[in-house]
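The structure's right below; bear with me while I get my questions together.
Every protein chain of the complex appears in place save one, which is left out.
== chain A ==
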Amino acid sequence: MQHDEVIWDIIGNKQFCSFKVKTKSQNFCRNEYNITGLCNRSSCPLANSQYATIREEKGQCFLYMKVIERAAFPARMWEKVKLSKNYEKALEQIDENLIYWPRFIRHKCKQRFTKITQYLIRMRKLVLKRQRKLVPLSRKVEQREKRKEEKALIAAQLDNAIEKELLERLKQGTYGDIYNFPIHAFDKALQQQDEDSESESEEEDEEEDEDVGKREFVAEEEVDESDLSDFEDMNKLRTSSDEEEEEEESSEEEEEMETKGSRSKGKSPANGAMVRKKRAYVEIEYEQDTEPASKSRSTS
């Protein structure tokens, strides 16, 4: 004899049921034949001798039914009916098999069936979309690489490398005429200023010979002079440096210093004035070409 009430009385609340999962707010039932998944009097497959469920196997849905007549034969207890793949037809099948069954079970079966079909559809769609591939990272390898990166960063000395490269480009003249830093011209100008030797005058003669015929457009109102007050050497230096520049940069495009200065007015007077000031005060002490280089190295 099946005593559903007794069974429920025991396993429902009083004693242990191995399928029951208790949480703070709800009780769940882990029995595979449970239709709703909750632990209730009406959903417990052990405590109801007339019961039905929908279960899914490899994309196929089946209706399982249990009746009290077969309660004595556990091997044959559940009757399995394959449902059609068509949603409406399957619903009709459920209705037809569960005719005269309690409303609750019929309703829940249909609900469960609907949910199952929907998640099967979603699974099929996801397979077609792009799958995110998870690649396992080995922690050792990652740590090793991180350390290697840190050491490489230190070895790289990025700032120095970048500065060196930029200065190289300046020397090679990739910047053209934007910056009016004639290379070595200042040093040569210093030589002319400090030592009044014949070789210098000869150089100047040679330069003048070369410069004959070259047109030089000089703007009168150049700002640079106003920055430096009454420093006659400045004029001398500037004009001599101009000549030097023409001679040296003849390989590059020949443009005039003053117009260049005016074009990059925003930048170079700041630089040029600063440089010239510095030179005025400091570089007079030095007499060799290499000294300013060392000076800049020590300060940088």
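Annotations
Criterion: contacts are C-beta pairs under 8 Å (C-beta built on N, C-alpha and C of every residue); 3 or more make two chains touch, one makes a residue touch a chain; residues count from 1.
Everything below uses one rule, namely that contacts and distances are computed from a predicted model.
The chain not displayed here is annotated in its UniProt record as "Ribosome production factor 1", chosen from "Trafficking protein particle complex subunit", "Ribosome production factor 1", "Small ribosomal subunit protein uS2m" or "Peptidase M14 domain-containing protein".
Taking the whole complex into account, chain A touches the unshown chain at residues 129-130, 132, 141, 144-146, 148-149, 151-153, 155-156, 158-159, 161-163, 165-167, 169-171, 175-176, 178-179, 181-183, 267, 271, 274-275, 278, 292-293, 296-297, 299-300.
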